[in-house]
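With one protein chain withheld, the remaining protein chains of the complex are depicted in position.
Then we have subunit A:
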Amino acid sequence: MASGRVSTLETTENGEDTTRVQSISYEDVNINLTAGYKPTIVISLLVAVSFVLFGGIMPGLDGGGGGVTLMTYTVAAWGLVVGVLGFVYEYWIGRNQAITGEQ
């Protein structure tokens, strides 16, 4: 990416405006190789698919209703998947950062 210095739009403690905009082009901006890009896409898709599967389709097939239903088990399974995916994401992004030498 292009070199330069950028800052947020907030002001400093003494009221000084810290905005200093660098000159870059649209094509210069590329996040596809950042440590979080692939993990974010893959994990969010897995969350979406697991939701549709465990929270939508499978309980829908069962039809809900009384007693211990299929939904009783599928929502617990979804909980397990969601709980684990956070650790998978953090491991993945940590590994990517180690490979690329990012902080």
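Keep in mind that, in the parts below, contacts are C-beta pairs under 8 Å (C-beta built on N, C-alpha and C of every residue); 3 or more make two chains touch, one makes a residue touch a chain; residues count from 1.
Please note the rule applied: contacts and distances are computed from a predicted model.
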UniProt protein name of the chain not shown, from "2-oxoglutarate synthase subunit KorA", "C2H2-type domain-containing protein", "Cation/acetate symporter ActP" or "Urea ABC transporter, permease protein UrtB": "Cation/acetate symporter ActP"
Subunit A residues touching the omitted chain (full complex): 1-13, 15, 18, 21-29, 31, 34-37, 39-41, 43-44, 47-48, 51, 55-56, 59-60, 64-69, 71-72, 75-76, 78-79, 82-87, 89-90, 93, 97, 102-103
